[in-house]
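Apart from one protein chain that is not included, each protein chain of the complex appears where it belongs.
Here the chain labels run A, B and C in written order, and each chain numbers its own residues starting at 1.
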Amino acid sequence: MYRVAIMGASGLAGGEILRILANHGGFRVSLVTSASSTGRPVRQAHPHLAYAYRDLTFSPEEAVLEGEWDLIFLALPHRKSAPWIRRLMPLLEGGRRLVDLSGDFRLRDTEAHRRWYGEDPAEDLRGAFVYGLPELHREEIRFASLVSGVGCNATAATLAALPLVRSGLSEAVLQWWFECRVGSSEGGSVPNEGGMHVFRSRTMRVVSCFSHRHLGEVSQELRIPEEAMSLTVTSVEMVRGVQCLLSAPLREPLTEGDLWRALRSAYGTEPFVDLCPPRPGHMRLPDPRLVLGSNRALVGFSLSDDRRRLLVGCAIDNLMKGAAGTAVQCANLMFRLPEEQGLIMPPAYPA
Amino acid sequence: MYRVAIMGASGLAGGEILRILANHGGFRVSLVTSASSTGRPVRQAHPHLAYAYRDLTFSPEEAVLEGEWDLIFLALPHRKSAPWIRRLMPLLEGGRRLVDLSGDFRLRDTEAHRRWYGEDPAEDLRGAFVYGLPELHREEIRFASLVSGVGCNATAATLAALPLVRSGLSEAVLQWWFECRVGSSEGGSVPNEGGMHVFRSRTMRVVSCFSHRHLGEVSQELRIPEEAMSLTVTSVEMVRGVQCLLSAPLREPLTEGDLWRALRSAYGTEPFVDLCPPRPGHMRLPDPRLVLGSNRALVGFSLSDDRRRLLVGCAIDNLMKGAAGTAVQCANLMFRLPEEQGLIMPPAYPA
Amino acid sequence: MYRVAIMGASGLAGGEILRILANHGGFRVSLVTSASSTGRPVRQAHPHLAYAYRDLTFSPEEAVLEGEWDLIFLALPHRKSAPWIRRLMPLLEGGRRLVDLSGDFRLRDTEAHRRWYGEDPAEDLRGAFVYGLPELHREEIRFASLVSGVGCNATAATLAALPLVRSGLSEAVLQWWFECRVGSSEGGSVPNEGGMHVFRSRTMRVVSCFSHRHLGEVSQELRIPEEAMSLTVTSVEMVRGVQCLLSAPLREPLTEGDLWRALRSAYGTEPFVDLCPPRPGHMRLPDPRLVLGSNRALVGFSLSDDRRRLLVGCAIDNLMKGAAGTAVQCANLMFRLPEEQGLIMPPAYPA
Partner (left out) sequence: MYRVAIMGASGLAGGEILRILANHGGFRVSLVTSASSTGRPVRQAHPHLAYAYRDLTFSPEEAVLEGEWDLIFLALPHRKSAPWIRRLMPLLEGGRRLVDLSGDFRLRDTEAHRRWYGEDPAEDLRGAFVYGLPELHREEIRFASLVSGVGCNATAATLAALPLVRSGLSEAVLQWWFECRVGSSEGGSVPNEGGMHVFRSRTMRVVSCFSHRHLGEVSQELRIPEEAMSLTVTSVEMVRGVQCLLSAPLREPLTEGDLWRALRSAYGTEPFVDLCPPRPGHMRLPDPRLVLGSNRALVGFSLSDDRRRLLVGCAIDNLMKGAAGTAVQCANLMFRLPEEQGLIMPPAYPA
């Protein structure tokens, strides 16, 4: 089994990688670090995994420089990753691999990075990363040493729009209006007033009106100019889950047939993307409850009677398909393990 | 004090009228009917009001024909109201008034009624009703004997779009895409599988993609053709509350100033409509939590940097401003009572 | 109208006093202070009250020394109140009144205060306060200048047990096991990890096993030794609300009749305490949802078939009857206003 190190392992994404690797079979966790919890047992930060990691303790971050690992996940905050990656570069010899879940290396273009994240700490390393969405870059990921993670909203938006782009239907789209409804785990676990249950509970707070940072990724991956897109984000009552609805006014009418072909063609062989059945009623657009705890993405669409307005929806678990799950999926590819290994846990529904 | 009868008083809207009238001062409840709960005490259907209606019991519906009342609210299901109103018409002499909360008389046009509700049971009575949204029809309501209630989603959508229509800015709007996120009380209290907590909890279920029935009201009141509008409805985790976001691609750029003037002009003197402050950040678009339990509506907007995409939001408590609250507001007007009487309860927040 | 100052007005309890006083009629807010929000508008901390306090701004705390007020509420954290009260003492002449919502002066006995809160900052002032639960001390409150607020769990526990104590049935009780289930607003609004939605949501976290601080108040008011009582507190998914269940093994059998007489005798004339109806089924023990946003307390009981085990429940809204509502109820008494003034808002249910 390959040995795995995880930096930032006391956070939500780190915990989710630990959850997946508890039963993976191809990877085993050999080192976890946490700047804030050094020396404390993993079960304290992740009590739900106490049974699986009885004796594992968070090491100081420096331990990765000496530690024995074949694969390293960085689940660090934005801007904390880049300096560490620079220090780790010399170690990435002999088949070692790195997956970075932060936003530091998602954008290939330094100008775009500056626009969304501020100053670029690592312009020189930017080109070395592959964007870690297997549905888009499977082959590149297989041969990559450095893979960046994906934004959760970006994943949902990209997977909703991809079939249109791939099939050439995007020509018909006048405007790309993505609307994400997100759970509280998207905001991380660092205490802040807006995240307090007393204020966050049952809210419908529009936290981003037009220009969410993840738009940079969507634009890069779909090759649609940022100006043609909006990304509205609303916090709703849920812990895990992103539902992205793409509302697209159409320049020219599309047909149901066009759209089905586009979706089937894009996702027919994808192991983790499922299509909502083409039945009338409420299941045409996907509900993130149906993928809770799993690495699955659900995609569906609805076309107006006049065929000039289109809704495409994508639902994921933001900690899984929107972060840790996709990261492990990439790692499986990088180490030539079966792509689904360790990721077959079915959704817990109703929950 | 005027005497009030309520038909369908064991349901959610009926209960909310009872809640308001418990402390109104100008109206007192003299008769409540319920087909399903005849003979049972009010406190059984509405245990939260046990202290206020200790001895009141649901009468059979026929009792309204004999009962002593000056004002009658009909909180019956769609299609149940029309036949009763026909029977009540002869009684509406000498200053008696009627407010119907169902969908039976919201649409003035019989053709539109057929399109959204099926066969028209009362084409001849249709013209006798005033649409009961004081923000649009205050003066007509004052002089009306028959007032129809409003749809909750329609109220939120209409109040979001009204400032644009009134100020002439609607010319700039290319498409009216209303998106409502609604709580479970919108679905009523009759048991059904989709409404069961185990399935409804924390859902993000898109229950209507483009053409919700309330679009008929919005079209009628704003004089915008139905074809130019979409109304998407998503069930989210909340009991009370509607948040309507109007996403409008613009034909020509607008300015923040234009929009503020439009909102202030529309609502500057409205007793129950408040504007979100023009500060940056998450409070520009309204959250229904902030109006919970009250008759208030919150309206706000956000304009994209390129000034070609507009979001306008309206948040209400669907049982209050979206149903019972507005109905009592109308009744106050009809009886020349202060418009705010009995409706000043502040929102319960955080709750 | 009497002029009211509120210290600590940017917090949850302060906001709730503002909510009540928005429509009180006998009191009007003339001064609000906040150490953390000095200079900022009230509507920023309490956006749901923006319409009611358009121009009010938080003053620095020192302003209370000069300000014009007849009544002052202190909604400060524990240990912050006592020093301010010492400074305010000289001002409490000529009919000025003070209500302190903190825990600093709830316990009359300095030894008990030390046990539960640590060092006693104001032993000399302790005797000057009346414990502000009108159901226990109505007459003393009428004549008091200094009233302490009540703990929310203590209020629920005390109101559950009071009928037994008053009627002499407490002799039959072998052990007083109070179990409170509480919403997140009980924890205040200061950010902390445990209060973050991502961790707090849907939790059933037992935060206190036997000895919650509020036990000191319950013991003092009911004159039951602390050793005979347990107070278990569990955080559950709710924002507002406390449900206290008293589980009492009985030394000798009681009868339903005994218990009804005890409850009726204790609360028959209380304006804000209601009894659950003596029907079989799930409504015998009270649900805090039924009092949400109101100042009401619901009390009910259930006796086992062998009449040797007793459950008594009390449900309140912790911010209202458990804090701000009871504080205003006391203030009404202190100023000889009708006890219910400003507190008649009915519960918002279902919400």
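Note that in this section a contact is a pair of C-beta atoms (placed from the backbone, for glycine too) under 8 Å apart; a residue touches a chain by one contact, two chains touch by 3 or more.
Small disclaimer: the values here were computed from a predicted structure and weren't measured.
A.B. asks: Who does the absent chain touch among those shown?
C.D. replies: Looking at the complete complex, the unshown chain comes into contact with A, B, C.
A.B. asks: Write down which of A:P47, A:G94 or A:G268 is the residue touching the left-out chain.
C.D. replies: Residue touching the chain left out of view: A:P47.
A.B. asks: Of the listed residues C:Q44, C:T110, C:S145 or C:S211, which contacts the missing chain in the full complex?
C.D. replies: Checking the options C:Q44, C:T110, C:S145 or C:S211, the one contacting the hidden chain is C:S211.
A.B. asks: For the full complex, which residue in C:D120, C:E179 or C:D274 touches the chain that was left out?
C.D. replies: Within the whole complex, the residue contacting the unshown chain is C:E179.
A.B. asks: Which of these touches the unseen chain: C:A161, C:V198 or C:A323?
C.D. replies: Reading the full complex, the residue touching the unseen chain is C:V198.
A.B. asks: Out of C:T232, C:S294, C:T326 or C:Q341, which is the one that touches the chain we can't see?
C.D. replies: That would be C:T232, which touches the missing chain.
A.B. asks: Which parts of subunit C are in contact with the chain that was left out?
C.D. replies: Looking at subunit C, the ones touching the missing chain are residues 174-175, 177, 179, 181, 194, 198-199, 201-207, 209-211, 227, 230, 232, 234, 236-238, 241, 243, 245, 247, 249, 282, 284-285, 287-289, 302, 304-306, 309, 311, 313, 315, 350.
A.B. asks: Residues of subunit A in contact with the chain that isn't shown?
C.D. replies: 12, 15, 19, 22-23, 43, 46-52, 185, 239-240, 274, 277, 283, 289-293, 296, 344-351
A.B. asks: Tell me where the left-out chain touches subunit B, residue by residue.
C.D. replies: Residues 12, 184-185, 187-189, 191-193, 195-202, 239 of subunit B touch the chain that is not shown.
The rule is simple: only the chains that are shown with their structure count from here on.
A.B. asks: Give, as an integer number of Å, the spacing between the C-alpha centres of subunit C and subunit B.
C.D. replies: So the centre of subunit B lies 35 Å away from the centre of subunit C.
A.B. asks: Residue numbers in subunit A touching 2 or more other chains?
C.D. replies: Expected reply: 198-199, 201-202.
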